[in-house]
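My questions will all concern the structure given below.
For this view, one protein chain was removed and the others were kept in their places.
We just call them A and B in the order they show up, numbering each chain from 1.
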Amino acid sequence: MIVLSPLRKFTYPITAECINPDVFQGKEISEIAKLPVFEGNKPKTLSDLFKVEKDNLDTPTITINGDVSEVRRIGIGMKKGEIIINGNVGMHLGEKMMGEKITVNGNASQWAGCSMKKGTIEIHGNAGDYLASPYRGSTDGMKGGKIVVDGDVGADSGCYLQGGLIKIKGNNTGQFLGFHMSKGTIHVEKNASTRLGANMTGGKIIVSGTLEELMPSFTIDTVKAKVKVDETESAAGPFYVFLGDLAEKGTGKIFASKANNPQLKSYEKYL
Amino acid sequence: MSIIKSVTCPICGCLCDDIELTVEKNEVVKVRNGCAICESKFIGYKGHHRVKTPLMRKDGKLVPVSMDEAVHATAEILANANYPILYGWSSTSSEAQRVGVELTEEVGGIMDNTAVVCHGPSILGVQEVGIPTCTLGQIRHRADLIIYWGCDPWSAHPRHLERYTSFTEGRFENSEWKAFMQKLKAQAGQKKLESAARIEIGSTHPKPQTCTVPGMPQSMNKSGRKLIVVDVRKTMSAEMADYFIQVQPNKDYELMQALRVLVNDGELDVDSVAGVPVEYLKDVADALVNCEFGVIFFGMGLTQTAGKFRNIEIAIQLVRDLNSRTKFTIMPMRGHFNVTGANVVSAWQSGYPYGVDFSLGYPRYNPGETTCMDVLLREENDASLVIASDPGANFPKKAVENMIKHPLIVIDPHMNATSMLADIVFPSAFVGIEVEGTAYRMDHVPLPLKKVVEPPKGVLSDEEILTKILEEVKVIKSSSKKSTKKVEA
Partner (left out) sequence: MTEVIIKNGFVFDPINGVKGENMDISIKNGKIVQKVTHNAKVIDATGLTVMPGGVDIHTHIAGGEVNTGRMIRPEDHVKDTVSKTAMTRSGTGYSIPSTFVTGYRYSQMGYTTVMNPSMAPLEAKHTHEELNDIPLVDKATYPLVGDWWFVLEYLRKGDLEECARHVAWMMDITKGYAIKIVNPGGLESWGFGRNVHSIDDQVPNFCITPREIMVGLAKVNEMLNLPHSIHLHTNNLGLPGNYSTTLETMKALEKVPYNGKPVAHITHLQFSSFGGDGWGNFKSAAEEISSYINAHNHLTFDMGQIIFTDTTTMTADGPFEFTLYQLSGHKWVNSDVETETSGGIIPFQYKKNNAVNATQWSIGLELALLIKDPWKMMMTTDHPNAGPFFSYPRILAWLTSKNARMATLKNCNKKAQKKSLLPSIDREITLYELAIMTRAAQAKALGLKHKGHLGVGADADVAIFNINPETTDIARKYKTARKAFKNAAYTIKDGQIVVKDGEVVGHADGRTMWLNVKTAEPCRIDEEMKSKFHQYWTVDYDNYPVSDHYVKVKDPITIKASV
C-alpha cells in the first residue's frame, strides 16, 4: 500500500488524477513520485506536494493522511483497489468509479461519486453538493454501486440516479435530492429538504425522518408497513407512499415516515 | 453641433438602438428616445469619478504612473500568478472580450463574467433542458400573452414594453397602450375615491395592503395582448398587468411544476400551491394553453431565489410542454448591455460561456468549481483583474476581502468601489460613447456601438489596454521559458 501525506497546506486547487490505484498499480515508488499533478496552473509532480511512501502491505490501496480538501479528481474511473482518506477530500472524488472502495474519514467536497458505475464510497463526515450527480448538461447519473454518508449531503445530490443505492444518515439533505432519478434507491435516515424527487420518473426515495415539504406534483398511492432498501436491509414504516413526479408522468415513489410527518395526514382523504 | 441617430444605448440588455444624441463641443447635450437611465448615462458619464491616468498603489496610496509602468506591473503579476481571476467583461465590447479570452488563456487563469451573479443560473438551466426562444421582434409581431416572472421591467428595462412587448405595434398584434391608458385613468379615479373615503373617516394612515390573491380578472378575456406579472410583491410592472399573481417567496418552482401538471391535463392533490389557489392555477393553465403565442420573460426573482438554476430549468420545461399545445417562448432579461456578449464570445472561443478555467492549458468549466465567486470564497486565487464591472460593490464581503488580500488590477472609466481597493488602476474609455464596438442584446442579436465623442486625452479603450497587457505577458513568458532552458542546459 502507498501512503501519501501532504507536505503543506494547499491553497491553490490541486488536480491529481494520478492518485488512483489503477495508475499506481505496477509502478515503483520512484515512478509514482514523479507522476504529474497540477497546483493551480503550475505543473508539478506528486512528490512536490506529498510525502510518498510504501509500506510492506502488498495491496492496491492508497492511504492519504492529512487534509486534502483542495485535491481534486482522486480515484477517477478507478476499477480496482481501495483509497482511504484520513482527512477532508476535494471535489470529484471517485467520479465515474467502476469498482472497489473509497473511504473518507472526514468530509468530501462536491461531485463525489459523480456518475459512478460500480463500487462503494463511504463518507464518514458530510458530503458536498452534487453527490453522485452528473456533469453539467449530462443525464449520465449514477448507474450502480453504493454510497453511504454518515453526515449531511448538499443540494442537487443523486440527480439522474439510474441504479445503485445512496444512504444518508445525517440530519439534513440539500434541496432536489433525487432530481430526475429513474431507478435506484435513496434512503434518508433522518430529514429531507424541499423539492425531494422533483421530476423523478422511477426508483424510490425513503425518508425515515421528516420530509420538509412534498412537491405538489406528487399524489398519494398507499400506506406501507415497511420498504426494502436493498438486499440486506429494510426500513421500518409505516410509510405514506407517494407517486410522481406527475409533471413527468413519472412512476417514482417517495416513502415518507407516517409517524414523523403528521403534516402529510391531509393526503389520507385521497386514499 | 451635430445630431447622431440610431445610436445604441450601452446600459441594459434592451440595447435600444434608436437613440438620438445631440453633441456639442465633444459633449452630449441632449438625448431623445432614451429612458431615464439612458439619458443619465449619456449626459452624466463624465462625472468627477472619472479616472484620467493610470494609478498604482505606493505606500498605501494610489498615485499616478505611466501607462508603461502600469502595464508592466500588471503583466508581471498575471504572468507569474498561480491561479489568477479575470472578471467582469459585461460592460465592454466583444472586441475587448476576445482579447480577454486570449489573455486569460495565456496566463492560465479563470475568465468569468457578471453572469455569475446574475443570469448564470439561466445558462445552467439552458444547459440542462435547452430553451425555446426567439428574437424580440417575434414577440413584437406575434405575442398575445406576455408574462414577466420574477422581474420588473418598469424599473430595470424601462423601454422593454414599448419596444418589444405589450405597447408596441406588430404585424399580427397591436399595441395595448390605449387600453392601458384607459385603465390608468380608471384606476386614478378609483384611488381618488378611496383617498376621499379615508379622509372622511378621519384616518391619516392608509389601510395596509393585505396579501390577497385574486382570481383571474375579466380583462384576461379581451382580444389583443394580455399581460401577466408573477412576483412576490406588487411591483410597478405588476400595476400595469392584466393579471398579477403573487407567489410566495422561494416557491416559484412549486408553482411552475404545478402548472406543468395542469397544462398536461393532470390533477393535483393539493388546494393551493405557493399561496395561489389551484382553481386559479387552472385558469392560468387555460390561458397559457389557449394563447396564439406566449412568452415568459424572467429575471432575478427566479435566478437568485431558492432553486436558482432549477427555477429556470422548470420554467423552460413548462414552456417546452406548452409547445405541444401552442407556440410559446421564454427569454432571460439580461441586465448589463453586453453580458450576453461576454457569454457569446467566451463560448465561441473556448466552448464555455463563463467560469472558464484555463489553468490546465485547455478550457474547463464547472460553476461551483471554476466560477470566481466560489474561488474567492475558498481563497484559491492569488491575483485578480477586474474590468467593466464592480464586484467590490456587489460581491459578498468575504469574497471581496479575499480578493484584496492579493494583487488587484482594475480597468474602468470610473473610480468605483473596486478601483478604490485596487493596486493598479487603468482608466478606460466608455464603450458605446467614447469608443465603438459590438454588443449582444438579450436575445443574442449583435448591434454596433457608436463612438459619439472623444475620450479624455490619454485614455485608451479596454481593447487597447488589454492588448498592451497581453503583449507584455507574452514577452515575460517567452523570456522565462528561455531562461528556464538556460538553467536546464
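The rule is simple: contacts are C-beta pairs under 8 Å (C-beta built on N, C-alpha and C of every residue); 3 or more make two chains touch, one makes a residue touch a chain.
As the structure is a computational prediction, the values presented were derived from the model and not from experiment.
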From the list B:E24, B:D68 or B:E169, which touches the chain that is not on show?
B:E169
So one chain is hidden, and I want to know which residue out of B:T133, B:N250, B:S272 or B:N394 touches that hidden chain in the complete assembly.
B:T133
Sort through B:Y148, B:F293, B:F337 or B:F426 and give me the one touching the missing partner chain.
B:F293
Applying the definition given at the start, please give the residues of chain A touching the unseen chain.
134-138, 140
By the contact definition given up top, give the residues of chain B that touch the hidden chain.
5-6, 8, 17-18, 94, 98, 102, 105, 123, 126-138, 140-142, 163-164, 169, 171-172, 292-293, 320, 323-324, 326-327, 329, 343-345, 347-353, 358, 360-365, 436, 438, 440, 444-448
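As a convention for this text, only the chains that are shown with their structure count from here on.
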Taking the mean of the CA coordinates per chain, how far is chain A from chain B in Å?
35
Hey, which residues of chain A end up touching chain B in the complex?
11-13, 15, 38-42, 70, 72, 91, 110-111, 129-130, 135-137, 156, 175-176, 179, 194-195, 198-199, 215-220, 245-247, 249, 267, 270
Which residues of chain B touch chain A once you look at their complex with the stated criterion?
81-83, 107-109, 124, 127-128, 253-254, 257-258, 260-261, 264, 266-270, 273, 306-307, 310, 314, 317, 321, 358-360, 365-369, 379-380, 382
